[in-house]
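Have a look at the structure below, then the notes.
In this view, the complex is presented without one of its protein chains, the others remaining in place.
Note that the chains are named A and B in the order they appear, and that numbering of residues resets to 1 at the start of each chain.
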Amino acid sequence: MLLKNCWYVAAWSKDVGRQLLERTIANEMLMMYRTEDGRAIVLENRCPHRNLPLSRGALIGDRVQCGYHGMEFDPHGRCVHAPGEDDTTLQWACVRSYPAEERYGWLFVWMGNPVLADPKAIPDFHRHMVDLEWYSVTGQAFAKCGYRLVLDNLLDLSHTAYVHTSFSGNPEVAELAKVNAEVVDGMVRVTRLMRDIPPAPAFVKYGGYNGNINRWQVGRYSAPSFIYIVNGSTPAEQSLDSIDTTSSNGRWGWEVYHAVTPETDTTSHQFWAVSLPRKFLHESMHQEFDHQAVVVIDEDLAIYEAQQACINSDQNPLASDVSDVNAKGALKFDDGLLKVRGIIRRLYAQEQRVSTEQRKAEAH
Amino acid sequence: MLLKNCWYVAAWSKDVGRQLLERTIANEMLMMYRTEDGRAIVLENRCPHRNLPLSRGALIGDRVQCGYHGMEFDPHGRCVHAPGEDDTTLQWACVRSYPAEERYGWLFVWMGNPVLADPKAIPDFHRHMVDLEWYSVTGQAFAKCGYRLVLDNLLDLSHTAYVHTSFSGNPEVAELAKVNAEVVDGMVRVTRLMRDIPPAPAFVKYGGYNGNINRWQVGRYSAPSFIYIVNGSTPAEQSLDSIDTTSSNGRWGWEVYHAVTPETDTTSHQFWAVSLPRKFLHESMHQEFDHQAVVVIDEDLAIYEAQQACINSDQNPLASDVSDVNAKGALKFDDGLLKVRGIIRRLYAQEQRVSTEQRKAEAH
Partner (left out) sequence: MLLKNCWYVAAWSKDVGRQLLERTIANEMLMMYRTEDGRAIVLENRCPHRNLPLSRGALIGDRVQCGYHGMEFDPHGRCVHAPGEDDTTLQWACVRSYPAEERYGWLFVWMGNPVLADPKAIPDFHRHMVDLEWYSVTGQAFAKCGYRLVLDNLLDLSHTAYVHTSFSGNPEVAELAKVNAEVVDGMVRVTRLMRDIPPAPAFVKYGGYNGNINRWQVGRYSAPSFIYIVNGSTPAEQSLDSIDTTSSNGRWGWEVYHAVTPETDTTSHQFWAVSLPRKFLHESMHQEFDHQAVVVIDEDLAIYEAQQACINSDQNPLASDVSDVNAKGALKFDDGLLKVRGIIRRLYAQEQRVSTEQRKAEAH
């Protein structure tokens, strides 16, 4: 159930340059590079002549030269030279060019109908990643699971209590949270509020707490697969009345940005960042905090991949879509992720309907 | 063609403890542990909530806590706690619990309808494994082949002549054996008698022979996949009249116990032991004998896996069941294994018939 008419993060901007970068997104092989004047280009990674990935070739100025028989393609994917041919305007000899935009360190690509690609729909929740007042740890993971298993994880943060016990979790994060999921501005927002609970290790080590705290986690999902989480806290004795928990980190906290890009139905790229105001983390702790962020990601990866293997091995699956979670039932905490799955199903049905209509129209 | 209404060996008893042990049997993911009072528990290894294998979680007293969102299951597989839920008696939130029994070092599990699980049907042929008068070498192998290829091997011991030449085989074991296969007490018994043949290496090294011997191999199969073999010998000049070859080892010999548990249609767990009266093996030879037993198992594994690969690669298979042996014809020595395959087919057809009837009954 891979959506196409949407923006995905294809790469970190810093990783796209004058080397040809290959990556599969939503089952399509892409290659990326920058023109001499710095524009990011995303092309289909498949020479129309003999099916060599163009990323095996060379960049000559702004053109990509196929590494097999020397055909050259411009940034629009048009063949502009074919050795031995008089006519260089071969109609068939083109590769697909994908709309691409950059925002705050991420290169976004539009995988569907290019007519529908609206740059205004590109999210900007991750702008603190490039804010000098904020300290950020960033990374990229490859998960051998369908992208929705990653979204599930991020939309039910009660897992923190059991999976991330060395950083942000303790049992009270699951047992004592008041959780509310709602659809706000076309996004799903999951609010978790925990009053007067012991501080998890990160709040002691980096936040400096030694007594109980009030804590909140506010996650926002926007389609197809972006997650923005605000983590905040105050001392337990301090009232929460004056704090807008949807945007503030309180006395100590951090933000998390995730872009989960399907590679195939059962594999995913995960682009992630953890950002917090510089005043919240002493420079001497940067290295340890960086390491801790990677540990958290790795803990989640181990879960996803074990889930996917377990789903694959099911002899009597309930769900017809094998990359789906195949749950036998739902808990209250699943409210947010069920809303998200509803949105994805609706968008997917809409795309299928449109492409069926298009095929019918083309047939006439 | 995996039978379900039967006992399989799931593990060595010694390997089941307070660590969660995961293993797939007959295509189903299981996990095993012991309660605080020592009972062996076998549960479905799949959280009904988000499909994480429960073996990735923790044992808290006698309960298993899922490593993802903290749901807890008792030894009956019932959810007894779900963080954040008021109602802890969630009907859907249960995992299957499998009947389990221990006998003489093996943990047996019943994979089918629990109503039919009869502990009296558990075999005890392997009891010498825990008899202090006997010396035993034990082990566990993983075979990348269907379980019936392993049974075939053990039911036609003429292979000893070609596969195990450093231990129990010489050409006479194949060429000069009188072989008889019969169904006795619901079991298949294959009797092989070789009179006045040279002693194979094991009979010289461990048995102390230097002249010809009379030798017997009596194998018994019981469903679904248990094999018990008595190996015995006397000097060639000694009459066999006074010896019950079905139970005696004569002047020198040994016994072999195999439990072959299908993991999937084309992979198997093999639990094995070689036992012999302590008087038959001087203590100084234990280490070498142990090593030799493992060599024999490895020799057979190489055969099974080459067979399975060969069967898989067949472009024009005769048998519809690809994990079957796909033989073009049979030799006399195949009589025993053909009887076994007949029993398995009959039991399988019977299970299919019952489950079809059950589904019909449920539909009304």
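Assume contacts are C-beta pairs under 8 Å (C-beta built on N, C-alpha and C of every residue); 3 or more make two chains touch, one makes a residue touch a chain.
Everything quoted here is computed from the prediction, not taken from an experiment.
Remark: the omitted chain is touched by one listed residue; of B:152, B:255 or B:351 this is B:152.
Listed residues B:161, B:259, B:273 or B:301: the one in touch with the omitted chain is B:161. Along chain A, the points of touch with the absent chain fall at residues 24, 27-29, 45-46, 48-53, 56-57, 65-71, 82-85, 90-93.
On the side of chain B, touch with the chain left out of the figure occurs at residues 152, 156, 158-159, 161-163, 171, 174-175, 177, 179, 302-303, 306-307, 309-311, 313-315, 325-334.
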